[in-house]
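Here the complex is missing one protein chain, while the rest keep their positions.
Presenting chain A:
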Amino acid sequence: MKLKHLESHLQSVTTYSELGAEKVNIELEQYSTSAHLAARMVYTAEFEFGDIEDRSVLDLGCGTGMLGIAAGILGAGAVVGLDVDSGALSAAAENAESMEIGMDFVCCDVARNPCIPERFDTVLMNPPFGTRRAGIDVVFLERALEAAPTVYSMHKTSTRKHLLKKAEEWGVDITVLAQLRFDIPATYKFHKRRSMDVEVDLIRLQKRLS
């Protein structure tokens, strides 16, 4: 499958901006990953690193399920989506069903009480950037590394230096795979502009073999 085909499949996944402003929670920084970014992340994970096909994949903070569904399309052996918001999980379950992706969902507060031991091969996530709650982006990375040895994530490019330092502290290898534009569509009532671009890094973390 080509990248553009994956992206066009993912266009039919319902996102937060389509759910409507009353369904989203600003404190959770619920912004959907665009089909474009999700396709890029998961395509790279599979065709550059072989981290998707036949792997067990965790979509951490899955929202409406975009990244997990992308992994399902590229042949992940099993995909679990985890989110604190049961409304988002219902939307994600509908998305997975209409895309014919067999995916399980768990309602769990990733930041406060993780319920996943290290058992997955690959984590995919687009965590909160930490604009509402400082440091939550780093908490998500720590949780992800508890769940799997390989993690793909997106972060504001402005936090790159900080994350490189964190990775060194944790003793994991970090690679910035790409710098991309995250087009955030108007999701919340306070959004005046129709959409807004944020520079994001697509990163890969890999635990070193001990």
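Couple of notes before you dig in:
In this text, a residue touches a chain if its C-beta (ideal position, glycine included) is under 8 Å from a C-beta of that chain, and two chains touch if they have at least 3 such contacts; residues count from 1.
Note that contacts and distances are computed from a predicted model.
The complex includes a chain that is not drawn, and of the options "Zinc finger protein", "Ras-related protein Rab-11A", "Protein trm112, putative" or "Trafficking protein particle complex subunit" the UniProt name matching it is "Protein trm112, putative".
Among the residues A:C107, A:L164 or A:M196, only A:C107 touches the chain that is left out of the figure. Remark: the omitted chain is touched by one listed residue; of A:E18, A:D54, A:E142 or A:D183 this is A:D54.
Among A:L19, A:M66, A:V80 or A:I203, only A:V80 touches the chain that is left out of the view. Here the missing chain is touched by one residue of A:I116, A:I136 or A:L180, and it is A:I116.
Mapped onto chain A, contacts with the missing chain fall at residues 54-56, 77-78, 80, 84, 86, 89, 93, 102, 104-109, 112-117, 119-121.
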